[in-house]
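One chain of protein is taken out of this complex; the other chains stay put.
Here the chain labels run A and B in written order, and each chain numbers its own residues starting at 1.
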Amino acid sequence: MAPPPHLSAPARAPTYALVGNPNCGKSTLFNALTGLKQKVGNYPGVTVEKKIGTTYSQHGQPITVIDLPGAYSLAARSPDEAVTRDVLLGRRSDTPPPDRILCIVDATNLERNLYLVHQILDLGRPVILVLNMMDLAAQAGLNVRVARLEKELGLPVIPCEAVTGKGLMELRLTMSRSDLPLARHAWNVPTPIAPAVSELASSLVEHDHKLPLTARAEALLLLTDQDSVRVAGSSPLSPRTTEILQGWQQRWAAEGTDWAGTLVNSRYDAIGELAAEVVQRVGVAGPSTSDRIDAVVTHPVWGWLVLGGVMTLLFVSIFTLAQGPMDWIGDHMAMLADGVKAQMPPGDLRGLITDGAIGGVGSIVTFLPQILILFCFIGLLESTGYMARAAFIMDRLMSRVGLNGKSFIPLLSSYACAIPGIMATRTIEDHKDRLVTILVAPLMSCSARLPVYLLMIAALLPGDLMPLGAKVGLMLLMYALGTLGAFGFAWFFKRTLLKGAPPMMIMELPPYRLPGLRDVALQMLERSWIFLRRAGTVILAISIVLWFLAAYPKAPDGATPTQQLAQSFAGQAGHLIEPVIRPLGFDWQIGIGLISSFAAREVFVSTLGVVFNAETTNDNTAPLRTALLAARWPDGRRLFTPLVCVTLMIFYVFAMQCMSTIAVVKRETNGWKWPLFQTLYMTGTAWILSFIFYQAGTALGF
Amino acid sequence: MQLAAIANGASGRVCALEGLAEVCERLREMGIGEGVVVKRMSGQGTLLCLVGHTRIALSEQAAGHIVVELLPSAH
Partner (left out) sequence: MSPQVQTLLALALVALAATGLVWRAIVRRNHPGCGHDCSCPASALRPPVKQPRRP
């Protein structure tokens, strides 16, 4: 058998895995090391982000760094931690096990952080220990004796401040070393379980073809894992090993001993001795800044006020700050279309460029500023540490509907987009809680609905007659409606379909930090690029196809634009579904928009752009809002009455109209059952509520 | 006594962890093991506790797994 790559002299630069507890500054270090040289993808089968970056050694050779999800222990509780465990143990065929491991620990909290390090040292690979947040440790009155730690563990220890970049040079130097010592890992497995460990380890080597060094670590893990989280892409154990494992587990269950607890305690004992020698307390620090902030932010009364204030600020800034850039983009798009119209004679290509491409893409790109503000806010909430406080505040409320506070973070992220929201559910330990959170997350109004709401509010409250307050109020109402819906359905699902254990939350609250502006800026840059690329590719293509569907088959010469649209392919499809949406007050033209929304919600706006601009005959591109206000039913009634606008918004709050989300849910839940269920229940609710609202409104004379 | 029974601002030393095995293991891994001093900071129902230099939020059910002895306050 060929020797494993990391034992033979590496011809290539070694691969590093970056491992650490959540909140220890791992991402900041990863960004600092790799800068823009990152690739973000997914581990096949799970929506856990796979981040790979390149850093350079002192001689300029590239070194690959894999950023693994944060974990407290190799005994995984969530899909996130399971990926970290599986990569380190070489259980994933899509990711070869790293040659070396970069362990990052929070110096202010050395003992807890060393627990994971202790497990990782079992793996028998070269480890570099990065002591992050040395400045905060000093502030807290802690003196960490680096040299002593280095000597005790027998591995390189680099003190570092990832935020300022201090210590990065030394870290790079160490990473470039071709010889890294293996840790002196003096830790004995408690005697009573030693025979089990050795039997299982030899079976792992023999039947599962594991390396002898990792086999011991894996055996320890298997024996103490209560309920091993398996994720797709992780290779299963051989039958023989499973048999041995079950044998030992049954024996211990019969004896009534809790070996898992004993093992954790014995690791902590070893770490406690080490920490007592390494960490010196210099004086007593008073309450830290974090403590003082927390006294207000986690207060039963003030906490709610702060949370309410933050949310209000978020939505108000979406309206006010974005207005200028939005108008600028909108004006320039209109100028561009008019420019094309002035240069080209009338014809199909001109129609395609102005009504299809510029109309469709332009109406989407206008919303870039707002989406950026939303992502910026969520990035800031995460990087300052406030997000975890929001989860803490919300825990009691969430437990009323059967979820725990951790579910609040995915739900809040879903305000930006349901996809990162659903990806954030990977930190939720309980399978049923996770599924419920996934099912309700798309009810939180995502940024793609924002263009629809804004357009409808603009059509509803035209001009500057209406105060800003009314617009913001209506918008907040839609967000509140979606949020209420999400909570209501969570409550319902937890009591019917997915009955489960009462919610349980054990969550670390990170210390407050000044936001890493560079990280937030990097993230916003990335988001705008994704957004623009999407607008320039998919949405452009959809707009062009839609233009075709609205322009063909051609009506006989002399037909009005309305007649042309009515007998086009899009018009026929719209007419086809009109009986279904007529009771909601929507006509076939809105129907075209609804159908196209199933590709992505924001396409509704561009579709209306295509549909209604087709009716403007002059050479000026009328703003979409004016076009909507001019739209009429055949009998001359206004189409976009205030009642219809609100009904349409309600429909968008609830309807599941996002292919990307459906695809992610399908993969997350390993099948079509849940995404189909989700689509049906959401869209069904949307129709029923819109029906009730519209019919009640009509009956009341609106 | 249970962790939930001590007042905000008071500290307790963990005597035992009782209840679901996987919850106990996770608590231990988060640093809440026997002999550790836990300070209850704030919260009703859901508790905010200080363990060493870490703030940990524990929901009512999770906190129910922790049995502590009350430590006399520093003042």
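Note that a residue touches a chain if its C-beta (ideal position, glycine included) is under 8 Å from a C-beta of that chain, and two chains touch if they have at least 3 such contacts.
A quick note: this is a predicted structure, and the numbers were derived from the prediction, not measured.
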| query | The complex has one chain that is not drawn here; which of the drawn chains does it touch? | reply | A
| said: Among A:A183, A:M398, A:L412 or A:L540, exactly one should touch the missing chain; which is it? | reply: A:L540
| message | Out of A:A253, A:A470, A:L517 or A:I530, which residue would touch the omitted chain in the full complex? | response | A:I530
| Chain not shown: contacting residue from A:P22, A:G35 or A:P96 | A:P96
| message | On chain A, where is the contact patch with the chain that was removed from view? | response | 2-3, 5, 8, 11, 38-42, 44, 47, 49-50, 52, 94-96, 344-352, 416-420, 423, 526-527, 529-530, 534, 537-538, 540-542, 544-545, 547-548, 659-661, 663-664, 667
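Basically, only the chains that are shown with their structure count from here on.
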| message | For a test of understanding, state which residues of chain A touch chain B in their complex under the given definition. | response | 72-73, 75, 77, 108-109, 111-112, 115, 140, 142, 224, 226-227, 258, 260-261, 264-265, 268, 290-291, 294-295, 298-300, 388, 391-392, 395-396, 399, 404-405, 429, 502-509, 511
| note | chain B contacts chain A in the complex at 17, 21-31, 33-34, 41-46, 48, 51-62
